[in-house]
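Our next item is chain A:
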Amino acid sequence: MAASLLRRLTPSWPLSVSVVAFWMLMTDSFSVGQLLLGLLLGWIVPRFAARLDREYARIGSLRPVPRMLAIVAWDILKSNVIVAVQVLGPEKNIHPGFVWVPLDIQNIHGIAALTSMITLTPGTVSAALTDDRRYLLVHMLDMSSAEAAIAEIKSRYEKPLMEIFP
Partner candidate 1 sequence: MELALASAIGVLTACGVWLMLRARTFDVILGLTFLSYGTNLLIFAGGRLRPGQPPVLREGKAATLAHYIDPLPQALVLTAIVIAFAMTAVSIVLAMRSRADNRSDHVDAYAAAPEPDDGEQRKDGR
Partner candidate 2 sequence: MIPVLECLVALPFALSAIVAMLRDGPRTRIAWIAASAPLAGLLILAWATPAILRGEVLQVSYPWLPQLGLNLTLRLDGFAWLFAMLVLAIGALVVMYARYYLSRQDSAVRFLSFLLLFMGSMLGLVVAGNLLLLSMFWELTSISSFLLIGFWSQQKEAREGARMALVITGGGGLALLGGVLLIGRIVGSYELEVVLASGALLRAHPWYPWALMLVLGGVFTKSAQFPLHFWLPHAMAAPTPVSAYLHSATMVKAGVFLLARLHPALAGSELFFYTVSGIGAITLLLGAWHAIFQHDLKGVLAYSTISHLGLITMLFGLSTPMAVVAGVFHILNHAIFKASLFMAAGIVDHEAGTRDIRKLGGLRRLMPFTSALAIIASLSMAGIPLLNGFLSKEMFFAVALDAPDSEPMRIVTGLAALLAGILGVAYSLRFVYETFLGTGPRDLDTTPHEPPRWMKIPVEILVLLCVAVGLAPALTVAPVLDTGARAILGDAMPAYSLAIWHGFNLPLAMSALGVVFGVALYRVLDRVLDLHAINSRPTGRDAFWRNLELLFVFGNRVSEALANNSLQRSLLMLVLAAVVVAGIPAWSEGLPLSLTGNQPLPLLGWMVWLVMMGAALGALRLYRQRLLAVIVLGAAGTMLSLTFVLLSAPDLALTQLLVEMVTLVLLMLAMNYLPDRSTVEPGRLRQWRDGAIAVAAGLGLAILAYAVMTQPADTVAGEILARAQPEGYGRNVVNVILVDFRGFDTFGEITVFAIAALVVHACLRRARMAPEKRIEGGHVQLPVPADLAQILFPLTLTVSIFLFLRGHNAPGGGFIAGLVLAVPLLMQYVIQGVASVESRFGFDYVRCIGVGLVVAVASGLASLLFGVPFLTSGHLDLHLPLIGQVPLASAMGFDTGVYLVVFGGAMLMLSMLGTIKGSRRKDAQRHALDPDARSPQTGGRA
Partner candidate 3 sequence: MTSHLLLWPIVIPLLGGAVSLFLEHRRFSWAARRATAWAFMALLAVAVGRIIGQADTGTIGVYLLGDWPARLGIALMADRLSGWMLGVTLLLGGACLLHACSGWDRRAPHFHAFFQLQLMGLNGAFLTGDIFNLFVFFEVMLSASYGLLISGGRGLRMRSGFHYVAFNVAASALFLIALGLIYGLLGSLNMAELSVRVGQVAPAQAGMVKAAFALLLLVFCAKAALLPLYLWLPETYSRAPAAVAALFAVMTKVGLYAVLRVSTLLLGAQAGALAGFGQQALLWAGAGTLLLGALGVLGAARLRIMIGYVVIWSAATLFIAFALGRVGTIGAGLYYLAHSTFVAAALFMAADLIRRRRGHAEDDKSIVAALPDRALPGAMFLVAAISAAGLPPLSGFLAKAALLSDVPVADTPLVWSVVLLSSLLVIIGISRAGVRLFWRLPAQVAHVEEDHGPGGHLPVARARPNETWATLLLLGLGVGMTLFAAPLMQYTDAAARQLLQPGDYTQQLRETAPAMRTP
């Protein structure tokens, strides 16, 4: 009931929430007027922006989100240090290379999120997606543990993402 009402109000309620949140963050001070304005924008802006949406993608459960964000944040911090060492150390210790990561996730939001995460986490940069979206080309700074890295990507990131974006 609530979900259908939301859907009728806005094409994408996470977007509407983000807009309202953005608005309230930006304004100088909290006031009822600003909140009303924010809500108004939260209603109008996504409608306007929806005209640009090129493909529709479903959102499933949001339950894994916090855990996943935490994992990612930790990964980022942890491996940044490792990369720092790699960068500052002699370059001969680096053995980079490309890896094709086969994808199971098909939801485009999910793929986008996965690519972003891969890029943001150190040691890997997602370089390209095949046109059929079945493989992701990833550049790795350390090819010695490529297999393990792929497995980790698939288990740590892709699986929870498939829950969020089925």
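Here is the rule we go by: a contact is a pair of C-beta atoms (placed from the backbone, for glycine too) under 8 Å apart; a residue touches a chain by one contact, two chains touch by 3 or more; residues count from 1.
Basis for inclusion: all candidates are chains of the complex that A comes from, given by their letters.
Since the structure is predicted, the reported quantities are computational estimates derived from the model, not experimental observations.
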For this session: Can you tell which one of 1, 2 or 3 makes contact with chain A in this complex?
Result: 2
Exercise. Mind pulling up the chain A residues that touch candidate 2 in the complex?
Worked result: 15, 18-19, 22-23, 26-27, 31-33, 36, 41, 45-46, 48-49, 51-54, 57, 108-109, 111-112, 115-116, 126, 129, 131, 133
